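What follows is a single structure, and I will ask about it in a moment.
Selected chains only, in their assembly positions.
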Amino acid sequence: MDLGELQELIKILEGSQLAEMEIEEEGRRVRLSKLTAAQMAAPMHFLTNPAGQAVPTAQNPDAQEQSNLRGNGLITIDSPMVGTFYASSAPGKPPFVLPGDTVEPNQTVCIIEAMKIMNEVTAKLPVIIEKVLVENGEPVEYGQPLFTARPLI
Amino acid sequence: MFRRLLIANRGEIAVRIIRACREMGITSIAVYSTADRDSLHTVLADESICIGPAEANESYRNIPAIIAAAEITDAQAIHPGYGFLSESAKFASICLECRLAFIGPNPKTLSLSGDKAACRKAVEAAGVPVVPGSPGIIQDPEEAVKIAEKIGFPLVVKATHGGGGKGMRIAHNDATLKHDVAMAASEARAAFGNGGVYLEKYIEGARHIEFQIVADQFGRIVSLGERECTIQRRHQKLIEETPSTALSASLRSRMAKAALRAARAIGYTNVGTVEFLLSPNGQYYFIEFNARIQVEHGVTEEVTGIDLVREQIRLAAGEPLGYSSVIPRGAAIEARIYAEDPELNFRPSPGIIKRCHIPGGPGIRVDTHLFPGYEVSRYYDALLAKVIARGKNRQEAIARLVGALEEFLTDGVSNTARLATRIVRGDRFRRGDIGPDLLEEYLPSIG
């Protein structure tokens, strides 16, 4: 193992916002992993809500971006607001998108209703929809993933 | 009574409201920004829901997000806490339109109490002394000069929609007055969207005394006594106590009656505070309402035994007050601890609280949202904790407060606990010789 190379890799990981790095080549494998903020600070994750959450917890609530990388090359399209998820423009109408659909940037993928206003959620990138994560009519939090999708860039 | 209540706030007051809900058997629903995902209110509430990013305008001040959160969680009522949307007449009326009970006064009262010049007029008309000043909004700088001739300098130029010291200037002579009026008006327009300003005489050496009132929807209104809040730095209160050492029994009774008259004049319901200035010669003047729960409500709770947050919820649900007068017992003092560095001109000190020790024992109550691992965010208010001591008299409360403040420890952020300790241990505070100049003695001299 070339220690200089290892040091280099560590520096790259530390300088990035990644949590882990795993490299495999020519029979060698290196896996490096950061302390998570939670591990460093041990906030009270163990305090669970006795009555459970009102709605599923957003998996990435720090999302400032609509789309977030998943490990497997997929991204998620997250809710830009708290409200009610609608897959189609009106009851009985077909959904805006279905798994397998190719979606262009600015194309509407769903509606979030908040205070009686229908807010159209659009894709920012060209993607293929993989999975719809939320049922029609289901309440969603800010930042909650609505779809997984495969970027087409 | 409500079964499900949404709390449109964060920090210690959200925790306080959750506790009131728990005691009342109401399901509490917390809203949180992405910065507050691990905050105490988020984890202690029965349910919680993310409503937006860290910036308060996009989350805790975001009316559509909060209403949507209330709707999808089937909340029946919204408690706004203090700050954020708590005194917004617009928010209160949207709540009502959406058939959500707003825990606070009705929108009409909030409109009036939020328009300081109009409120001052209404209260004066009810026979309550107000600080001598302009009869209403100043139309132009020349009008200000004429009024100044009548009431004399120094004068305070105040924005009618201002608050917390913003849009406020002190003028010492005609020359600066015109400039100050113009500047305050443009500041206020920028900050509050309303450039109306008015004038008040500046009362030198005045103490800041406020009365806690509770009013039901059936016309019953009761005073729960005063709080002395004179020790402030730039309109940020540091130490509050009840009873005030400034009031004789007869003055207290007269001021309480004035507070009730003022509240009736604007049709006040629910829980609120009437603020007065008390001049060194014993003359009192109404200045404004705080139409919400106050940060320092705990000292009143400790001497009256009345849970003010529970009263807010009960009264908003249409329940009647169960008493027509209350006799406070003993004394209570609160020291607020902020994540600020007194040595660096009170610069905010955000950071992660790595470890902390919260004091306790007989007579000590600490309202806080701190825990080891909590991140004090630059996005929000710097209040870390309120250390409240009660005693059978002021001396006992001081001794307990000093002990508790000495015990209070956090690392990771600078805070004002030691400053508070020095003030309450000091001779002037012990003597009850409190004035707006007291704090200066404890501030690092600006060399």
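Letters are used for the chains, namely A and B, taken in the order the chains are written, and counting of residues starts over at 1 for each.
Simple rule for what comes next: a contact is a pair of C-beta atoms (placed from the backbone, for glycine too) under 8 Å apart; a residue touches a chain by one contact, two chains touch by 3 or more.
Model, not experiment: these values are computed from the prediction.
The displayed labels stand for chain types whose copy numbers in the whole complex of this file are A x2, B x2.
To be clear about the criterion, only the chains that are shown with their structure count from here on.
If each chain is reduced to the centroid of its CA atoms, subunit A and subunit B end up 40 Å from each other. Those residues of subunit B that touch subunit A in the complex are listed here as 27, 29, 34, 37-38, 40, 43-53, 59, 63-65, 67-69, 71-73, 98, 352, 354, 371-375.
Chain contact summary for the complex, subunit A toward subunit B: residues 41-45, 47-55, 57-58, 61-64, 81-84, 113-115, 117, 139, 141-144.
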